[in-house]
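Removed: one protein chain of the complex. Kept in place: all other protein chains.
For chain A:
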Amino acid sequence: MSHLHDPAFLRGMTQPRTRREAFRIAGLSAAGLALAACGVQGQKAAPPKADAVKDYWSQQTKHGRVVFANWPEYMPEDQAPLKKFQSETGISYQYKEVIQENAEFFGKADPVLRAGQSLGYDIVVMTNGVQLQHMIQLGYCVALDHSKLPNFAANAGEAYKNRAYDPGSTYTIPYTSGVTGIAYNTKYVKDDITSIEALFDPKYKGRVGMMGDAQEIANFGMIALGVNPEKSTEADWKKAGEKLKAQRDAGIVRKYYDQSYIDAVSKGDIWVSMAWSGDVFQRQLAGEPVKFVVPEEGGTIWTDNMLIPKGAANPVDALMLMDFLYQPAVAAELDEFIQYVTPVPGVQDILKEKAAKATGEDKKALEQMVASPLMFPSEADYAKLHTYTTLSTQQEQVFNPIFQSITQA
């Protein structure tokens, strides 16, 4: 009988370790413990020194390749703007739709960047909010060399050059902005929805989609209460939390969604949902029965920003691509597909000219785009749109549990 088939041997394998062995294993664990016992280092970064930035960029060279990490449905399917970039500069690109949620993306990136390793992406797109704030605070972003961003300087709108969360565009430049509002499926909802109260209406019990992101849902809870999220206090968060909890407990909400809400609302699993403007327009173009509104009480405007993560292999190529997207013609091509708010105001005129030359369906679609307040908001429109609250680390520890206890009950 071979050793392996000896029942006595197997029994030995399943019996408790002897005490000496147990100590030995414990010793090994203790070594591991000692490794970790010193704690997880904080990485709070000081603002970059001008010399250091200059030094960094003087050491970088063009490598002829760039890896762009972006959100889904954020680039025409034929990737025309990127192809154009490749043929004009000879830089080959990889385009990866790997970012579905800021929190999740940051959570995955944090340990990698904390360990001083490279993410493998040269450009990353993140929304203004807690996670982008963390990226900047922790020193995970490469300070940009504005001498290499002439198109940005020439073509970006003023509001997009001066953003409170990144003064002087030190680390980021906008990719696009968008509006969070309400989407509804016109096959099931016959009324025109105008108010945020639709999301709380028992008429749509079990057919309402809310967003799982703490800030997004908090904003809508506060707007529904008539509170401006930018100026909100802890008391407002609690009140918003109560309203959202009541909405959930009444069975009105079907689910707290990530990017997948758009499939759910266009399939009819949900009828009314919190939504991001451009997603809905893209689905409309594809012929799906969805409509987008900014509630009369207000919505939120956010900006997705391009940044170069620390340790990126091809920062020069990345910077060239970022600047390339600020050529008005390229920005127009991009915006015609993604239909969000472009940071390049010149796009409106380009699309207007294009509409004048186009015929039939194309003409109609282009004219609608040019006139859309959700692609080219006026001053009055901007007044209705709130931005996110900026939270300190301490505030986050109060804010998150209030809203996560609702979305993750």
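Miscellaneous remarks
The working rule: a contact is a pair of C-beta atoms (placed from the backbone, for glycine too) under 8 Å apart; a residue touches a chain by one contact, two chains touch by 3 or more; residues count from 1.
By our rule, contacts and distances are computed from a predicted model.
Candidate names were "Polysulfide reductase NrfD", "Ferrous iron transport protein A", "Imidazole glycerol phosphate synthase subunit HisF" or "ABC transporter permease", and the UniProt protein name of the unshown chain is "ABC transporter permease".
The residue touching the chain not shown here, chosen from A:A103, A:A159 or A:V189, is A:A103. Think of the hidden chain as still there; on chain A it touches residues 4-7, 10-11, 14, 25, 28-33, 35-44, 103-104, 106-108, 110, 134, 137-138, 206, 214, 248, 253-256, 260, 263, 267-269, 393, 396-397, 400-401, 404-405, 408-409.
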